[in-house]
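With one protein chain withheld, the remaining protein chains of the complex are depicted in position.
The letters A, B and C name the chains in turn, as written, and every chain counts its residues from 1.
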Amino acid sequence: MAQLSYREAVAAAIAQEMRRDPNVLFLGEDVAVAGGVFKATVGLLEEFGPLRVRDTPISEQAILGAAMGAAMTGLKPIAEIMFSDFFAVCWDTVVNEIAKARYMSNGQHECPLVIRSANGGGARFGAQHSQSIENWAMAVPGIKVVAPSNAADVKGLLAASIQDPDPVLFFEQKSMYGTKCAVPEGDYVIPLGQANISREGSDVTVVALAAMVPKALKAAKILQEKHGVSCEVIDPRCLVPLDTKSILESVSKTGRLVTVEENPRLCGWGAEIASIVGEECFWNLDSPITRITTPHIPLASVDVLEDLMIPSVDRIVSVVSEMD
Amino acid sequence: MAQLSYREAVAAAIAQEMRRDPNVLFLGEDVAVAGGVFKATVGLLEEFGPLRVRDTPISEQAILGAAMGAAMTGLKPIAEIMFSDFFAVCWDTVVNEIAKARYMSNGQHECPLVIRSANGGGARFGAQHSQSIENWAMAVPGIKVVAPSNAADVKGLLAASIQDPDPVLFFEQKSMYGTKCAVPEGDYVIPLGQANISREGSDVTVVALAAMVPKALKAAKILQEKHGVSCEVIDPRCLVPLDTKSILESVSKTGRLVTVEENPRLCGWGAEIASIVGEECFWNLDSPITRITTPHIPLASVDVLEDLMIPSVDRIVSVVSEMD
Amino acid sequence: MGTKVTKSKAKTGSAGKYPLNETKQLELYQKMAECRALQQRAHDLFMQNLVKGTTHLGLGQEAIAAGFGAAMREDDYTFNTYRGHNHNYVRGVSMTAILGELMGRDIGQLRGKGGSMHITDTTKGAMGSYAIIGAHMPIAAGAAWSAQYRGTEQAAVCFFGDGTTNIGTFHEALNFAAVWKLPVVYVCENNQYMEYTAIGDVTAVPNPAADRAASYGLPSILVDGNDAEVMYETAMAALEKARSGGGPTLIEAVTYRHYGHSRADPGKYRPDEEVAEWKNNRDPVPNYRNKLLAAGMDESKLAAIDANTEEMVDKATEEAKSSGPPPDEIAFTDVWADGGAAWRN
Partner (left out) sequence: MGTKVTKSKAKTGSAGKYPLNETKQLELYQKMAECRALQQRAHDLFMQNLVKGTTHLGLGQEAIAAGFGAAMREDDYTFNTYRGHNHNYVRGVSMTAILGELMGRDIGQLRGKGGSMHITDTTKGAMGSYAIIGAHMPIAAGAAWSAQYRGTEQAAVCFFGDGTTNIGTFHEALNFAAVWKLPVVYVCENNQYMEYTAIGDVTAVPNPAADRAASYGLPSILVDGNDAEVMYETAMAALEKARSGGGPTLIEAVTYRHYGHSRADPGKYRPDEEVAEWKNNRDPVPNYRNKLLAAGMDESKLAAIDANTEEMVDKATEEAKSSGPPPDEIAFTDVWADGGAAWRN
């Protein structure tokens, strides 16, 4: 297997699907000629040409509207929203149009489209370019939500998202674009809605997403070595559909749950998982469920402050090691 | 005390504050000459004139941007977003600008403004005009979130919101505009962040918001009479700041918690409260926390279907009566 | 408060490049008459408390939909607003299904899941009714992009109101469509009011769409939206341009709504004389009937349409009324392509 970076895996998945299906198109700001501001789509214009890979004006509502109209009429568009923070300027198209079209039309409309976007902090870009908004997406009925934590998952999950008959918001964690791992060559698809048990363990279940997964894994190692605590780390990979089965099974075994979210605290996806586990695994819980999140504060820009806010390996270690 | 309708209380609160402070202005679509599409602002143009009460074009981003610019420069604007669903077309102004201005500017900017909006279902308006999105707002650091359940609270909380030095999203439940109750005359202000114990009880704590409060109260009555279950009904009234103290105290006493949300399930405010209580009241809980929500589905338009989706008195009764 | 729109501002004819034979003329009249009767019925049913939720009527605006309906190809796409009964009907959506939806019956076009504001029939190219102002404008561009990519020479037609010209998506969609030369026709139905506010009070230019066409490199087109023949000819020209790779067209059609904005709105914010002028002197349906008669059309042909229309509407009403409410279980279906609503395993 080749070592690919997270950003290369994005281009690889799109290329794989564009080769397979001529109805897959790709549009966004600076995505074609420049290959994207994160260089995640380099080479696509060259391979698939300007009719399938298109630069747009700075018009997020037009980009997503165009993607929706194309999806409703037989195509499978992929749209890029450069930073996930910018979903706020086109949220209506996502939540009121794309998410509701099938239901409101009594099943007539199809919206098989993918919206990719760079999510999260760590780049010192400040509060308007660093948000983790996977919880905004999860709160909206009618869209699937994917957030991969490594290059292999990027390839397999992005391919699955493009093939999916429903609209998918695909969150790429911008702090991970440079990270590499072994990625299967050739066609590769990971079904949506299957969590990954990133590490097995018996004392406590740690559910982490995207950039929080490698942190949770590092913390798990330290917890094992220094504190003798055995962590099972679960990466849900998708928030919708959510693999509650894997999570509930794990907590039934460990009796403890910690969630690690990059999004700010209130109404984060960790709350949802906590409420499901708290309701359905109540009698198996040995200890209160604890959530580790970014505080409910806009993100600071400068490294020293941003690092205090986004959950860190240390924080995970200290929270887990202090659990009852 | 006079009997006022929920809609009359809106106008009363705005008038009270506009009389007090000449820097309070009000803008929105069809709010002035027509007195609002829900007739909640009738009479304000007549009393305060066209410089303070202004009709706008259909330009939600301009409306909220204008409010923000005015708030940053010494005024106290109130903006109306006609239906809360339309926050999606101007969400950027709320979440990226208004909510973050103070923090990003290291405390320099002030945004003392209120955005009022009609929230929720029950009017058979379909999926794009019926959403309860108080959880979207709660998920964003930097805004306060208020959602009153009766006319008296509308008056007191809207006045407090207008006086507040921070930005407030004020959700008026559209199914309640016609409901009446006794409302204190004269200047009346209820501090933000204080829950209301709407009914005292000892067996189970029911936390409900806005239109769910009267339903919870009706259910509590039935539960008492038919099932001998004593419900304590708590109306948080504000989601931010959240009166966790009242909720935790109540659950410490009852040992049981049910939340009743009109918003769709995933990442609703009930999940947040469940996660707080599950963490901080864990050892007092006698039974799993249960959430009653609208299912995670866009809302249907027709009455018979919509009524199946939004939490009902019957559903509350049956969930609570079946708790361990 | 009412903005004055004088007749002289709007073009009342075109170059006659698309001549109308009698069949087409009767088609135009029939479409208008049926739209009128359908909506009058919707209004009456509302007054009888048989309409659930809200409803927005396009009475007085029938000529625009009829002109386009008569000009469009079967496989073209229509996008319209909540005020969309005319536009759906002229594409062939069933009257029973429209009335059924308004009344919340199982026979309704969306079985009550969408309601009056969201009538859709993709089998007829009626690609939906949209209730967030401006949202459908980029979506229509997307359908046009799809047609362009697939090389089908289909066009998309997008109807919207005067008030919609002041929201951001109007601007984004038009620039986008112009840059990509998309086969889409944007039709502003300037009925001179948003909900209760006169468009002139909130707009920087007198003709909210036509005066802005230049921003997108497009010609300014301002036409009499109450003249079905003008609308037909305007539609034909725009559709031909779209199909031949000429890119988008922006049309402003001046018109008026006879009733209030929605439901029981009595429309009191409009001067009485203004309403009277448009209802009595500029009503597109009787005016077109009179015009045809004056031009020598055999009255019996028109009378036959009128009679048939009444019958159709009565029949549709009865059909709709005889249908019950939709079954409970459909509330929980069709969130996803698999027909279900599950978000977890």
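Basically, a contact is a pair of C-beta atoms (placed from the backbone, for glycine too) under 8 Å apart; a residue touches a chain by one contact, two chains touch by 3 or more.
This one's a predicted model, so the numbers in the text were calculated from it and none came from an experiment.
> Can you say which of B:T244, B:N284 or B:S321 touches the chain missing from this structure?
Answering carefully, the residue with contact to the hidden chain is B:T244.
> Would you mind spotting which of A:E60, A:E97 or A:D203 touches the chain that isn't drawn?
Of the listed residues, the one touching the omitted chain is A:E60.
> Which residue from C:E172, C:D224, C:E252 or C:D283 sits in contact with the chain not drawn here?
C:E172
> Would you indicate which residue among A:Y6, A:F86, A:Y177 or A:W269 is in contact with the undisplayed chain?
Considering all chains, including the one not shown, the answer is A:F86.
> Considering the complete complex, identify which of B:S59, B:S117, B:N135 or B:S161 is in touch with the unshown chain.
Touches the omitted chain: B:S59.
> For chain A, which residues lie in contact with the unshown chain of the complex?
Residues of chain A in touch with the missing chain: 29-30, 33-34, 37, 55-61, 85-86, 88-89, 123-129, 266, 295-298, 300-305, 308-309.
> Name every residue on chain C in touch with the hidden partner chain.
Listed in rising order, the touching residues are 166-172, 174-176, 178-179, 201-205, 211-212, 214-218.
> Name, in rising order, the residues on chain B that touch the hidden chain in the full complex.
Touch with the absent chain occurs at residues 25, 51, 54, 56-57, 59, 61-75, 77, 92-93, 96-97, 101-110, 112, 141-142, 164-166, 193, 240-245, 276.
By definition in this document, only the chains that are shown with their structure count from here on.
> Would you identify the chain whose Cα-based centre sits farthest away from the centre of chain B?
Ranked by distance of C-alpha centres from chain B, the top chain is C.
> Roughly how far is chain A from chain C, centre to centre by C-alpha average, rounded to an integer in Å?
40
> Roughly how far is chain A from chain B, going centre to centre by Cα mean, in whole Å?
30
> Two or more other chains in contact with one residue: find those residues in chain B.
Residue numbers touching two or more other chains: 85-86, 88-89, 126-128, 266, 295-298, 300.
> Which positions in chain C touch two or more other chains at once?
Residues 110-111, 113-114, 118, 130, 132, 135, 168-169, 330, 335, 341, 343.
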